[in-house]
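For this view, one protein chain was removed and the others were kept in their places.
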Amino acid sequence: METLELLRANLLSPAVLAFALGMVATLVRSDLRIPEALYTSLSIYLLLAIGLKGGAALAATPWSELWKPALATLALGVSTPLLSYAVLRRLGRMDVVNAAALAAHYGSVSAVTFIAANTLMQSLRQSVEGYLPTLVAILEVPAIVIALLIARRNLKGGPMGEAIREILTGRSVLLLVGGSLIGFLSGPEGLKKVAAAFVDPFQGVLVLFLLELGMVAAKRLRDLRTTGAFLIGFGLGMPVVQGALGVWLGSLAGMSVGGATVLGAMAASASYIAAPAAVRIALPQANPSYYLTASLGITFPFNLTLGIPLYFAFSRFLHGGM
Amino acid sequence: METLELLRANLLSPAVLAFALGMVATLVRSDLRIPEALYTSLSIYLLLAIGLKGGAALAATPWSELWKPALATLALGVSTPLLSYAVLRRLGRMDVVNAAALAAHYGSVSAVTFIAANTLMQSLRQSVEGYLPTLVAILEVPAIVIALLIARRNLKGGPMGEAIREILTGRSVLLLVGGSLIGFLSGPEGLKKVAAAFVDPFQGVLVLFLLELGMVAAKRLRDLRTTGAFLIGFGLGMPVVQGALGVWLGSLAGMSVGGATVLGAMAASASYIAAPAAVRIALPQANPSYYLTASLGITFPFNLTLGIPLYFAFSRFLHGGM
Amino acid sequence: METLELLRANLLSPAVLAFALGMVATLVRSDLRIPEALYTSLSIYLLLAIGLKGGAALAATPWSELWKPALATLALGVSTPLLSYAVLRRLGRMDVVNAAALAAHYGSVSAVTFIAANTLMQSLRQSVEGYLPTLVAILEVPAIVIALLIARRNLKGGPMGEAIREILTGRSVLLLVGGSLIGFLSGPEGLKKVAAAFVDPFQGVLVLFLLELGMVAAKRLRDLRTTGAFLIGFGLGMPVVQGALGVWLGSLAGMSVGGATVLGAMAASASYIAAPAAVRIALPQANPSYYLTASLGITFPFNLTLGIPLYFAFSRFLHGGM
Amino acid sequence: MALVARKLVTIIAEGFLEERLVREIKRLGAKGYTITEARGEGSRGVRASEWEGGNIRLETIVSPEVAEKILAHLAEIYFPNYAVIAYVETVEVVRGDKYT
Amino acid sequence: MALVARKLVTIIAEGFLEERLVREIKRLGAKGYTITEARGEGSRGVRASEWEGGNIRLETIVSPEVAEKILAHLAEIYFPNYAVIAYVETVEVVRGDKYT
Partner (left out) sequence: MALVARKLVTIIAEGFLEERLVREIKRLGAKGYTITEARGEGSRGVRASEWEGGNIRLETIVSPEVAEKILAHLAEIYFPNYAVIAYVETVEVVRGDKYT
């Protein structure tokens, strides 16, 4: 499949189109509102479902196959926040607090970008490793901790211990890890029992969720004027760099074309559930306009539309394909 | 199948029975409450699902097949509000504002009645045209605009432009049209991916929605005393006239037995999502007791139970069946 | 299957593990919150789904097969609250009001325990009688009325008539009975139409519900200190006694191994939807810490984890198995 | 803009009391009310409503006499056994006759 | 702790008016607002919003002059045709300049 054709397939998938519809709804000031309870319910569902599926797959994965990709993920979790921080301080001349806050977001991972990457691989009939959700759990936490430590070294911030407890017990880690354990312990047999709720309708539920995300992202775009050109460049350039890094490390660790693509998308993505919550507590002085607009208004739509196909093309290239 | 048998099949369908259960819940003053978030979520789901399915079907419909039914629908959208208005002014001696408000409701269309008609056709194994959801989108808007223009000609009302913007960007038009576009662009292949969420459970979700509608309709019935006998007659008679007109025009336009029935049900139905929102803004002086009680308390239950089977019988008759 | 193996299968089912995850979430003070609208929606769904399935099965059950189990259930509904009351007054030296309140809870039935028992039977491939949901409806009401009458005889309480109306029109009875009627009237044909929403995803939905119940139950456990050791013993011992009684009566009435197990679990369970609502109105002086902690914090987790496998073992024993 | 003083009575109560409270304040003379969903903690510790779905916060603008009657009624019937509190303050409204 | 007196204006209105009301109170000088979802009953009986999703309860802390302007505006535009009520009271705040 040509790269252009690939792009077309991605842009015309129900999920991406629903995201666009959400943006349109906000731009034309529609009275469409996704109830907050629905939004929260969908995010609980998606996280738990990823966990369940991943855990059941993990039960069938030998440790020998897992440790290299896990290490690669950890390396990403440590290097990407440092990289982001350096770029923001040196090139962007940003203050310590806001640079650290952004680094926490870009080092961590967005669960929805992860899902979108999986979905594209699936519709391209590219098989991916079953243990990938475990990698999401591994990637989510370290970056945030590292970024907060950087800020801490440079100034007195909010309560650090509380922020770390918040990340570890936060709903996204809890549901991912908890769901994985449930999937692992009850096994493929257990997964089969709940598949009609957690596996089959998954992609459809994602459509509803992206409708809402589109509405939120469009609201963020209104802040673009105040955040400046550098942040736009950062929000578009950083994912490409980190995505390439992720694909490359994943390939080194022996992952498949599809698996390395998904790892690349994970590295390229910026967190907008776990990170904002932790940053708001530990670095209350940081300006949310910066980190929310960049991660949700710029990087997420970029990855969803162009980024993931790009990482796939790169992964195919690294694996010797075209 | 005999008409009586047909009626029985419709009345004993899970959807109609759930509507009845909802009415009972209100009448016995049960503490059953459908959370507003669930109600809103269900309506978003239903509108999006209709759109998706319709859009995917549209992708396979040649324009030559579509234009006649589309024209018939437009004719209904223009003629039925004028007809309603004339009846209400002449026979009902109603004032301009309330007559125009009711005309907006009866000229527009109720998405749930549309779904119920489809559901009955499906269980009778009557195939219907896939482009029907497009007709719903066509029928929804014009009647409201016309009715507001009538009122405007006769008196100074609220902000007209805002009311029209409200209709066009309102959630029901947005989700129907947006969903159709998603379905159209991603095609049958895209629909298949989300079928486990948007196609298979559709009828079950409708059951939950009708449970809530039954509760709301029963509350409306309490207002019957204050609205008077004429409105009851209007709420029962108007759908029959408009339904017959719809079936007839649909048949003329070359639609199938099932398709003409559904178009009839659409014409017969009175809007209770888009129209009340627009009327509340453009004609705040109109009395909601009138238009909500008539459309939701009288016409909707009538169509759901007796009306749709009646339009089907008429459609069969027109198509030369028994 | 050995009893130990059976226990393991139950403890490692997704549903029980989700309950445990919910408890963990509360214990580590996670920010995970199940929106109240989701919780309410799930409980509406579960009750309606039980009713629908049961009603459709009932349509195929001859009266001759039903009357004995129905009588056994009624006997349980009358005897278990009296038994509980006697134990609480004699052994626990509890005051009249709180003893009656607890008796109402333990005489009535918990719908979720009922579902959990069904789920275990299903994964053990034990067929159960289709009319069981009807027995739930029969068991739910009498105990509450009897307990309130006991309290009334001994003191002046709140408005008794209102409390009874509240039970009969309460959402759990309404949805169970209403759902059964819908299932009964629309028959297996009707059920098939809504199966993709109400049958297939049922077990998955249960997982989400138990996640929330685990969170609530863990909050209850914090009250254990104030409620005292006797209540803990009561919450663990009473279900065993009543469960054995249920299994025995069910077997006498000619029910299958699986059916008698489920009836036992029903008798063993303590209500926490219908009973608290009624007690709060009729006996406002009763202390909710007692009845909610015992039923939700102790007895429910006990039944979910150990109780149901125990009743199954006993049922197998009574039916001459091992 | 002629403003008139009226009493605003706020009642915080377990959710299941809603229907009953509304009936009773209407009987005592309230011409309208507004309810928001709430949650909270007080001296009574755990309550059934915690499981049953939270508290309600009911506001009603009334004349001083009706306010007095409502408070007396609550103090007699509800304060002993139910988790209910209430407070009164003076507010200014346009169209004072709407509330009496 | 230096406290300053400000006016708290509370508006209860049909939900679909939210966007419009917010725009207008800002234009009249409000520097912020807080909204909670509400439901209620008043003299007007049944309303579209009952079906459309309830009322909102909008609070805004403003100077006495802005409070006056908001009430006058409501009384002119909304009270005749919409289900809207409003009341004012005096509250004390820290950092009074935030609200003017």
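So that you can tell them apart, the chains are marked A, B, C, D and E in the order they are listed, and the count of residues begins at 1 in each.
Throughout what follows, a residue touches a chain if its C-beta (ideal position, glycine included) is under 8 Å from a C-beta of that chain, and two chains touch if they have at least 3 such contacts.
Quick caveat: nothing in here was measured; it's all calculated off a predicted structure.
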May I ask which residue of A:Lys68, A:Lys192, A:Arg280 or A:His319 touches the chain that does not appear here? A:Arg280
Decide which residue listed in A:Thr61, A:Ser79 or A:Ser289 touches the omitted chain of the complex. A:Ser289
Touching the left-out chain: which of C:Asp31, C:Glu65 or C:Glu162? C:Asp31
Provide the residue numbers of chain E that touch the chain removed from this figure. 1, 3, 6, 8, 22, 31-37, 61, 89-95, 98
Which parts of chain A face the unshown chain closely enough to count as touching? 36, 40, 158, 216, 223, 272, 276-277, 279-281, 284-285, 288-289, 292, 296
Touching residues of chain D against the unshown chain: what are they? 10, 12, 36-43, 55, 57, 68, 71-72, 74-75, 79, 85-89
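The criterion applied here is as follows: only the chains that are shown with their structure count from here on.
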Once the Cα atoms of chain B and chain C are superposed, what angle does the rotation have, between 0 and 180 degrees and to the nearest 5? 120
I'd like the Å distance between the centres of chain A and chain C, where a centre is the mean of that chain's Cα atoms. 41
Could you say which residues in chain A touch two or more other chains, in rising order? 29, 31, 35-38, 201
Hey, what residues on chain D touch two or more of the other chains? 16
